[in-house]
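A single protein chain has been omitted; all remaining protein chains appear in their positions.
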Amino acid sequence: MTRPEAPLTSRTRMSQVVLIACALAAFIAVTALASLLLSIAVEGTGSLSWKFLTSFASRKAASAGILAPLAGSVWVCAICAFVAIPMGIGTALYLEEYAKKSRLQGIIQLNISNLAGVPSIVYGLLALAVFVRCFGFRSGETPLSFSVDWSAMRILSPGDPDSLWFIQIPFGSGVLAGGLTLALVVLPIMITASQEALRAVPKSLRQAAEALGSTRWQVAWRVTLPAALPTMMTGAILSISRALGEAAPLLVIGGFLMVMQTPTNLMSDFTVLPMQIYNWSGRPQEEFHRIAAAAIIVQLAVLLTFNALAIFVRQSFQKPLQS
Amino acid sequence: MTSLPASTPFISPRARPVRVRLRAVFEWLMESALFLVTGLSVITTLAIIVILVHETWKFFTMRGADGQLLVPVKDFLTDSMWSPLLSNPPRFGVASLVSGTLLVTAIAAAFALPLGLLTAVYLSEYAPRRVRSLLKSLLEILAGIPTVVYGFFALTFITPNLLQPISGSFGTHSAMSAGIAVGIMILPIVSSLAEDALRAVPQSLRDGSLALGSTKAETILRVVIPAALSGIVASFLLAITRAIGETMIVALAAGGGVAQLTVDPAAQVQTMTAYMVQVFLGDAPAGGVEYQSSYAVAFTLFAFTFVMTWIGALILRRYREVYE
Partner (left out) sequence: MTQPAESAPPERRDSSAVLPVAASAMPPVGAAAPTPPAAVAMRRFSAWYGRHQVLQAIDLDIPERQVCAFIGPSGCGKSTLLRWVNRMNDSIVGARADGTLTLHGSDLLGRTVDVVALRRRVGMVFQKPNPFPKSIKENVVFGAKLHYRLARADLDEIVEKALRAAALWDEVKDRLGSPALGLSGGQQQRLCIARALAVDPEVLLMDEPCSALDPRSTASIEALIRQLRTNYTIVIVTHNMQQASRISDTTAFFFEGRLVENSATDLLFTSPTQKQTEDYVSGRFG
């Protein structure tokens, strides 16, 4: 049998072509990032000032600022963190420590990956029905409202809208509804991150605790959770930074684009940085693009700080779990 | 100190044992609490489906003054025009919105899938360790950028600096501009997940191929990529799902308020998500036909992403090669 041999030079050349194509692709990705950051820096740095950070929005670009969206972002993300982090960790604990390898776990796991694929704007529709309208409770009437007067240990009804402890049902599109909406959006991410953290805890550690006669909760609470916590916190920070960048579901539930005050309680109107950026970017005038770019710089600075924090937590609190 | 005699107990006889019954109750309470929290994620899915189905049903059963159905399902599916405001009677052919979404997604995918895969191959097979970790952190930054920023980038950079110099047919808004921005957004999803899949291929397979006299590229193309194929395809599907559901970029960059059935990348298009933003930001009265139509659109959108996610899960489950 004669075998015509494939020419080697063409094979080596082919090999180089593949290498060059791959390196080129990586280079293009980096170029995209660089041009994005550069174009924003060029456009926005001129408008950054202390006044920009401490003024409310305005019809004139020159005097507009981002105080309201900054405050709104802080409130909304705090609520989101307060709800999503414990729920994410709780769900992960149940799936990894209680329902491990069960049929139920399979179903819930599939469900969670499904939720992660749901577009965030669809969560806005859910939140609109559940939080903003509370399923149509008292629709068309004045909402049920109350506030807590801690000094007199009394509950006032109807409530005092200036109090910090003012609640309305339905919630309307205030910071509470906004925070809960974002919690829905990031919950699947938080769950998955916490699960991965729990899975990274070596089995031997669990077995050691079980062999000493720990109950399941004791194993989870005293052994697994502390071991997984630094990684979980990293996941939590990344989830919250995702929430910080979301605009679409908040547009659906409320759509306040011009807010001239900072929130005072859970029912206050709010806007957030990405919504403000959207508003300014969509206008045709060049000067609004410049302040949009400035707002983006602020937003990216906050996100980078969060990322740095996540890396810091990961590196400084992570003890080696295995020798 | 002398050593303890063998009979001495380590625990003093005065120590009281924990109350076992109480502990069992506590165990039960904690498990139930965790179970309930876990159940919330299932309830969330169900609630989304119930709300979308309910409101969509309302939309399709709305009747005009003459008692006729305003929007029969058949019109919704087969009409080629989507014009809830400008035409009389209003037209609700979802195909125009779906085509807008698919056009933007196709442009994004054409850009991001090959580029993301090649980047992943570079990261996993070629890059020296330093370069690799640097590139990975850069891509992580890209992945963390809010999507509204990409929308801004499309409007103020991609359109004027990339598209308009090439062809005069590009206006301020275009499917192409939004598509490229969405592509940049999903690029890190593809590259990082595909890289994970490539790195999960055991080194022994690469060695086996090299030992038979393959070049590095042949090893990658004939062994490594086929072995990682299920993970790579899953990363593609996830990226496409994200592109379909992306809102802020298309709301800013894809077009004004006009939906049209077109495949021209220079044209303005309206996507399903952009239409929803338009409704909720505008002053369509709640309960009106225009307002209600956004739920039918959301239902369509949800159906698309739901199916994509399922296919991805199926592929991962059925075709995943399990290596030790």
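Note that the chains take the letters A and B in the order they are written out, and that residue 1 is the start of every chain.
Keep this in mind: a residue touches a chain if its C-beta (ideal position, glycine included) is under 8 Å from a C-beta of that chain, and two chains touch if they have at least 3 such contacts.
Given the structure is predicted, the values throughout are model-derived calculations rather than measurements.
Student: With the full complex in mind, choose from B:P72, B:P89 or B:P202 the residue touching the hidden chain.
Tutor: B:P202
Student: Check each of B:L40, B:L162, B:L210 or B:A313 against the chain that is not shown and name the one that touches it.
Tutor: The missing chain is touched by B:L210.
Student: Please identify which residue in B:E27, B:E140, B:D196 or B:E218 touches the non-displayed chain.
Tutor: Per the contact definition at the top, the residue touching the missing chain is B:E218.
Student: Could you please point out the chain B residues that touch the chain left off the display?
Tutor: Given the touch definition above, chain B has residues 202, 204-215, 218, 222-223, 226-227, 321 touching the missing chain.
The criterion applied here is as follows: only the chains that are shown with their structure count from here on.
Student: Where the centres are mean C-alpha positions, what is the separation of chain A from chain B, in Å?
Tutor: 15
Student: Could you pull out which chain B residues touch chain A in their complex?
Tutor: 23, 26-27, 30-31, 33-35, 37-38, 40-42, 44-45, 47-48, 51-52, 55, 114-119, 121-123, 125-127, 135, 138-142, 144-153, 155-157, 161, 172, 184, 187-188, 191, 215-218, 220-221, 238, 241, 244-248, 251-252, 273, 276-277, 280-281, 295, 298, 301-302, 305-306, 308-310, 312-313
Student: Touching residues of chain A toward chain B in the complex: what are they?
Tutor: Chain A residues touching chain B: 11-12, 14-15, 17-19, 21-26, 28-30, 32-33, 35-36, 39-40, 43, 87, 90-91, 93-95, 98-99, 107-108, 110-126, 129-130, 184, 187-188, 191, 215-217, 238, 241-242, 244-248, 251-252, 255, 257, 274, 277-278, 281-282, 284, 289, 292-293, 296, 299-300, 303-304, 307.
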